[in-house]
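Of the protein chains in this complex, one is absent; all others appear in place.
Presenting subunit A:
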Amino acid sequence: MAALSESASPEAAASPEAVFHDEKHASYLVAVSKNTEAIEFVLTEYMRMSGVYWGLTAMALLGRDVHKEMDGDAVVAWVLRCQHPCGGFGGGEGHDPHLLYTLSALQILALLGALDKCDGAKAAAYVAALQQGDGSFHGDEWGEVDTRFSYCALSSLAILGELWNRSPPLIDVAKAVDFVDRCRNFDGGYGAVPGAESHAGQIFCCVGALAIAKRLDLVDGTLLGWWLAERQCDSGGLNGRPEKQADVCYSWWILSSLTILGRSHWIDEAKLAAFILECQEGDGGGVADRPGNMADVFHTFFGIGGLSLLSWFDGTAYAGRPAIDPVFALPAPLVAELGLEASVCPRATASLLETWARARDEAKATPPPSP
């Protein structure tokens, strides 16, 4: 069935700002993936794997046939060429393997139903070998440590089906959890390493890692939920840290974290949706970081992902599209099909104020561990 024209969509009549440029976004995502001569393409070649993951997932959320419209066979062949003998994947051909791109590669293969085509055992061994004695993960053989890599490792192993039920286990999940917990801060958020400031992107990685490890009990949901909710700015958009500008990519990092914590209703969801819609490029398609800026594939994915988490498509002409999973950042039906498990908190029924009023009777929330 041909997609409905934008002017005919029911939400367009309600408010001119509420137009979702469905067709244009799809053409934009296809065009960007083919415009290999552009300077932006050339300069980001080292992280193409993530770019392709963003583009494919965005297309999947638009309800498209990703395999057909994004040249799935060629993408799979290319991803396989990026796997190194060590098992890790590079961001592009000739680029070094890294946990960031290993996760992106596995997500792409999962999207295209081609996980069995790569050497999964080797990929899992590569990931596992990067775990350190303190539970943290190096990003690659050069030794950088960051909680982003903890998420990449746990998610990668989960997608490969190698996280649980292995005897002996490939990694020490309890230690991985312990390291993430040591990165918890006074505001309930998480940083890149112990002692580092809370940042929305980092918080998603840590909350996501704890969700995969089924240890959300370690998160101070009230405090962190409050901090995350206060990221909403007057514009309706979300920022990544206090006193910073709103940016569409935080629609994903913050909203997914709030969803995992069962508190997405602590922000004004309609206002956030309006902000994301305002960041669309009306002419060429795609979503930008802020209104009036140039679109890119990164913000296009996070913008569409944000709208999906907000269930914004329900009740529009675009209803029935796959929702995005807040932990694995893949279409929910695919996550179910792969049997990926993670814990997600039920929607919090107590308000922040009620929790505060109650908390005085209980043991006071433990402050984060001292450095």
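The criterion applied here is as follows: a contact is a pair of C-beta atoms (placed from the backbone, for glycine too) under 8 Å apart; a residue touches a chain by one contact, two chains touch by 3 or more; residues count from 1.
By our rule, contacts and distances are computed from a predicted model.
**Student:** Refer to UniProt and select, among "snRNA-activating protein complex subunit 3", "Cytoplasmic tRNA 2-thiolation protein 2", "Ras-related protein Rab-33B" or "Geranylgeranyl transferase type-2 subunit alpha", the name of the complex member that is left out.
**Tutor:** So, among "snRNA-activating protein complex subunit 3", "Cytoplasmic tRNA 2-thiolation protein 2", "Ras-related protein Rab-33B" or "Geranylgeranyl transferase type-2 subunit alpha", the name matching the hidden chain's UniProt entry is "Geranylgeranyl transferase type-2 subunit alpha".
**Student:** Given that one chain is not shown, which residue among A:121, A:174, A:294 or A:336 touches it?
**Tutor:** Considering all chains, including the one not shown, the answer is A:294.
**Student:** Sort through A:55, A:72, A:90 or A:285 and give me the one touching the missing partner chain.
**Tutor:** Considering all chains, including the one not shown, the answer is A:90.
**Student:** Of the residues A:73, A:119 or A:354, I need the one that contacts the missing chain.
**Tutor:** Checking each option in A:73, A:119 or A:354, the one touching the absent chain turns out to be A:354.
**Student:** For subunit A, which residues lie in contact with the unshown chain of the complex?
**Tutor:** Counting only subunit A, the missing chain is touched by 37-39, 41-43, 45-47, 90-91, 94-96, 98, 140, 142-144, 185-187, 191-193, 195-199, 225-227, 229-230, 232, 236, 241-244, 247, 263, 265-268, 271, 281, 288-290, 292-294, 296, 298-299, 350-354, 356-357, 359-360, 364-365, 367, 370-371.
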